[in-house]
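Quick notes on the structure that follows.
Right after this comes chain A.
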Amino acid sequence: MIDMIVTDPTLLIEYTLMAMLLAVGVAIVRLRDLFAVVMLLGVYSLLSAAWFVSLDALDVGFTEAAVGAGISTLLLLAAMLLTARSAEPVSAIRHWSAFAVALAGGAALFYAIGDMPAFGDPDAPANAYVGLQYLERTQADIGVPNVVTAVLASYRGFDTLGEVVVIFAAGLGVMLLLGMGGRKPRKDGEGEE
Partner candidate 1 sequence: MVELIAERFAYGVIIILMMTGLYAVVASANLVKRMVGLGLFQTSVFLLYITISKVLGGAPPILEYPFPATPDETVYSNPLPHVLILTAIVVGVATLAVGLALVVRIREAYGTIEDGAINEADYALDTERAGR
Partner candidate 2 sequence: MTPDALLSLALNAVSVALLAAGVVFVLAGAIGVLRLPDFYTRLHAAGVTDTLGAELIVIGLMFQTGWSLATAKLALAGFLIFLTSPTATHAVANAAHRAGLKPLLSRHQPAHPRLRAELEAAKKSEAENTIEAIETADKAGKPVRTGKGRAS
(Lines give C-alpha, C1' and ligand atoms only; values in the text may rest on other atoms or scores of the structure.)
Protein backbone atom coordinates (compact mmCIF):
# COMPACT_ATOMS: atom_id res chain seq x y z
CA MET A 1 0.00 0.00 0.00
CA ILE A 2 2.87 2.38 0.80
CA ASP A 3 4.44 2.03 -2.65
CA MET A 4 1.02 2.67 -4.22
CA ILE A 5 0.82 5.95 -2.29
CA VAL A 6 4.33 6.95 -3.37
CA THR A 7 3.53 6.35 -7.06
CA ASP A 8 0.20 8.17 -6.79
CA PRO A 9 0.10 10.52 -3.77
CA THR A 10 -3.51 11.52 -4.48
CA LEU A 11 -4.51 8.14 -3.03
CA LEU A 12 -4.04 9.77 0.38
CA ILE A 13 -6.89 12.16 -0.42
CA GLU A 14 -9.01 9.22 -1.54
CA TYR A 15 -8.40 7.44 1.78
CA THR A 16 -9.50 10.50 3.76
CA LEU A 17 -12.62 10.74 1.58
CA MET A 18 -13.34 7.05 2.24
CA ALA A 19 -13.01 7.56 5.99
CA MET A 20 -15.41 10.50 5.90
CA LEU A 21 -17.87 8.54 3.74
CA LEU A 22 -17.89 5.71 6.28
CA ALA A 23 -18.48 8.17 9.14
CA VAL A 24 -21.36 9.83 7.28
CA GLY A 25 -22.91 6.45 6.38
CA VAL A 26 -22.90 5.27 9.99
CA ALA A 27 -24.28 8.63 11.16
CA ILE A 28 -27.15 8.43 8.64
CA VAL A 29 -28.13 5.05 10.05
CA ARG A 30 -27.82 6.14 13.68
CA LEU A 31 -29.57 9.54 13.64
CA ARG A 32 -33.34 9.81 13.97
CA ASP A 33 -33.70 13.53 13.23
CA LEU A 34 -34.82 13.38 9.60
CA PHE A 35 -33.53 16.85 8.79
CA ALA A 36 -30.02 15.81 9.84
CA VAL A 37 -30.37 12.58 7.85
CA VAL A 38 -31.33 14.47 4.69
CA MET A 39 -28.49 16.97 5.09
CA LEU A 40 -26.07 14.09 5.67
CA LEU A 41 -27.23 12.39 2.47
CA GLY A 42 -26.39 15.62 0.64
CA VAL A 43 -22.95 15.59 2.26
CA TYR A 44 -22.56 11.93 1.29
CA SER A 45 -23.31 12.80 -2.33
CA LEU A 46 -20.83 15.67 -2.22
CA LEU A 47 -18.10 13.43 -0.78
CA SER A 48 -18.73 10.68 -3.30
CA ALA A 49 -18.66 13.30 -6.08
CA ALA A 50 -15.22 14.39 -4.84
CA TRP A 51 -14.17 10.73 -4.91
CA PHE A 52 -15.51 10.39 -8.47
CA VAL A 53 -13.35 13.34 -9.47
CA SER A 54 -10.27 11.74 -7.95
CA LEU A 55 -11.13 8.50 -9.79
CA ASP A 56 -10.90 10.42 -13.12
CA ALA A 57 -14.68 10.44 -13.64
CA LEU A 58 -15.09 14.19 -14.07
CA ASP A 59 -18.49 14.04 -15.79
CA VAL A 60 -19.88 11.70 -13.16
CA GLY A 61 -18.65 14.00 -10.40
CA PHE A 62 -20.27 16.92 -12.19
CA THR A 63 -23.63 15.15 -12.46
CA GLU A 64 -23.52 13.72 -8.96
CA ALA A 65 -22.83 17.18 -7.51
CA ALA A 66 -25.68 18.81 -9.42
CA VAL A 67 -28.24 16.01 -9.21
CA GLY A 68 -27.29 14.01 -6.12
CA ALA A 69 -26.25 16.83 -3.82
CA GLY A 70 -28.61 19.44 -5.25
CA ILE A 71 -31.90 18.06 -6.54
CA SER A 72 -32.26 14.90 -4.41
CA THR A 73 -31.54 16.83 -1.21
CA LEU A 74 -34.23 19.34 -2.05
CA LEU A 75 -36.71 16.59 -3.02
CA LEU A 76 -36.07 14.73 0.24
CA LEU A 77 -36.33 17.96 2.22
CA ALA A 78 -39.67 18.81 0.62
CA ALA A 79 -40.99 15.29 1.27
CA MET A 80 -39.75 15.43 4.86
CA LEU A 81 -41.52 18.74 5.47
CA LEU A 82 -44.77 17.31 4.08
CA THR A 83 -44.60 14.14 6.17
CA ALA A 84 -42.71 13.83 9.46
CA ARG A 85 -39.88 15.54 11.27
CA SER A 86 -38.25 12.62 13.03
CA ALA A 87 -38.24 8.86 12.77
CA GLU A 88 -39.46 6.59 15.54
CA PRO A 89 -36.93 4.22 17.14
CA VAL A 90 -36.88 0.71 15.73
CA SER A 91 -37.44 -2.36 17.86
CA ALA A 92 -34.45 -4.42 18.95
CA ILE A 93 -35.55 -7.52 17.00
CA ARG A 94 -35.86 -5.49 13.81
CA HIS A 95 -32.47 -3.87 14.41
CA TRP A 96 -30.72 -7.20 14.89
CA SER A 97 -32.46 -8.97 12.01
CA ALA A 98 -31.53 -6.09 9.69
CA PHE A 99 -28.00 -6.22 11.05
CA ALA A 100 -27.88 -9.95 10.32
CA VAL A 101 -29.10 -9.38 6.75
CA ALA A 102 -26.46 -6.69 6.18
CA LEU A 103 -23.77 -8.87 7.76
CA ALA A 104 -24.66 -11.89 5.62
CA GLY A 105 -24.76 -9.83 2.43
CA GLY A 106 -21.51 -8.12 3.33
CA ALA A 107 -19.81 -11.43 4.09
CA ALA A 108 -20.88 -12.84 0.71
CA LEU A 109 -19.62 -9.75 -1.10
CA PHE A 110 -16.34 -9.78 0.82
CA TYR A 111 -15.88 -13.42 -0.21
CA ALA A 112 -16.27 -12.29 -3.83
CA ILE A 113 -13.70 -9.51 -3.52
CA GLY A 114 -10.87 -11.94 -4.29
CA ASP A 115 -12.17 -12.35 -7.84
CA MET A 116 -12.31 -8.61 -8.50
CA PRO A 117 -9.51 -7.04 -10.58
CA ALA A 118 -6.89 -5.18 -8.55
CA PHE A 119 -7.55 -1.47 -8.10
CA GLY A 120 -6.30 0.54 -11.08
CA ASP A 121 -5.30 -2.53 -13.12
CA PRO A 122 -5.13 -1.49 -16.82
CA ASP A 123 -5.39 -5.13 -17.98
CA ALA A 124 -8.62 -5.86 -16.12
CA PRO A 125 -11.29 -7.35 -18.42
CA ALA A 126 -13.59 -4.40 -17.73
CA ASN A 127 -10.99 -1.95 -19.02
CA ALA A 128 -9.61 -3.94 -21.92
CA TYR A 129 -12.01 -4.23 -24.84
CA VAL A 130 -14.94 -1.90 -25.48
CA GLY A 131 -13.75 1.09 -23.49
CA LEU A 132 -10.42 1.08 -25.30
CA GLN A 133 -12.18 0.90 -28.65
CA TYR A 134 -14.22 3.98 -27.79
CA LEU A 135 -11.07 5.82 -26.75
CA GLU A 136 -9.32 4.94 -30.00
CA ARG A 137 -12.19 5.64 -32.38
CA THR A 138 -13.78 8.78 -30.98
CA GLN A 139 -11.26 11.14 -32.56
CA ALA A 140 -11.90 9.87 -36.10
CA ASP A 141 -15.60 9.03 -35.75
CA ILE A 142 -17.03 11.96 -33.86
CA GLY A 143 -14.28 14.50 -33.24
CA VAL A 144 -15.39 15.48 -29.74
CA PRO A 145 -12.54 15.63 -27.22
CA ASN A 146 -14.65 14.38 -24.31
CA VAL A 147 -15.08 10.63 -24.89
CA VAL A 148 -17.84 10.29 -22.28
CA THR A 149 -19.96 12.87 -24.08
CA ALA A 150 -19.25 11.18 -27.40
CA VAL A 151 -20.42 7.78 -26.14
CA LEU A 152 -23.41 9.19 -24.28
CA ALA A 153 -24.81 11.39 -27.03
CA SER A 154 -23.65 9.69 -30.20
CA TYR A 155 -22.62 6.02 -29.93
CA ARG A 156 -25.29 5.35 -27.32
CA GLY A 157 -27.69 8.10 -28.32
CA PHE A 158 -30.76 5.86 -28.33
CA ASP A 159 -30.03 4.71 -24.77
CA THR A 160 -29.97 8.34 -23.71
CA LEU A 161 -33.29 8.84 -25.46
CA GLY A 162 -34.63 5.92 -23.42
CA GLU A 163 -33.35 7.62 -20.29
CA VAL A 164 -35.29 10.75 -21.21
CA VAL A 165 -38.40 8.59 -21.61
CA VAL A 166 -37.82 7.15 -18.12
CA ILE A 167 -37.58 10.66 -16.67
CA PHE A 168 -40.72 11.69 -18.51
CA ALA A 169 -42.56 8.65 -17.12
CA ALA A 170 -41.32 9.48 -13.62
CA GLY A 171 -42.51 13.08 -13.92
CA LEU A 172 -45.87 11.83 -15.15
CA GLY A 173 -46.06 9.44 -12.19
CA VAL A 174 -45.32 12.20 -9.71
CA MET A 175 -47.96 14.40 -11.30
CA LEU A 176 -50.55 11.63 -11.19
CA LEU A 177 -49.75 10.85 -7.55
CA LEU A 178 -49.75 14.38 -6.26
CA GLY A 179 -52.38 15.79 -8.57
CA MET A 180 -51.21 18.91 -10.34
CA GLY A 181 -53.58 21.54 -11.65
CA GLY A 182 -56.85 20.70 -9.90
CA ARG A 183 -55.42 21.41 -6.49
CA LYS A 184 -53.24 24.07 -5.02
CA PRO A 185 -49.60 23.68 -6.08
CA ARG A 186 -47.33 22.17 -3.50
CA LYS A 187 -43.66 22.23 -2.71
CA ASP A 188 -43.15 18.72 -4.00
CA GLY A 189 -44.00 19.84 -7.54
CA GLU A 190 -40.27 19.93 -8.30
CA GLY A 191 -40.60 16.18 -8.77
CA GLU A 192 -40.62 16.27 -12.55
CA GLU A 193 -36.91 17.03 -12.81
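We take it that a contact is a pair of C-beta atoms (placed from the backbone, for glycine too) under 8 Å apart; a residue touches a chain by one contact, two chains touch by 3 or more; residues count from 1.
The candidates came about this way: all candidates are chains of the complex that A comes from, given by their letters.
This is a predicted model, so every value here is computed, not measured.
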| note | Candidates 1 or 2 all belong to the complex; chain A touches number 1
| remark: The chain A residues in contact with candidate 1 across the complex are 1, 4, 7-8, 14, 18, 21-22, 25-26, 28-29, 34, 37-38, 41, 44-45, 48, 51-52, 55-60, 63-64, 67-68, 71-72, 75-76, 78-80, 82-84, 87-88, 90, 94-95, 97-99, 101-103, 105-106, 109-110, 113-114, 116-122, 124, 126-127, 130-132, 134-135, 138-139, 143, 145-148, 151-152, 156, 159-160, 163, 166-167, 169-171, 173-174, 177-178, 188, 191-193
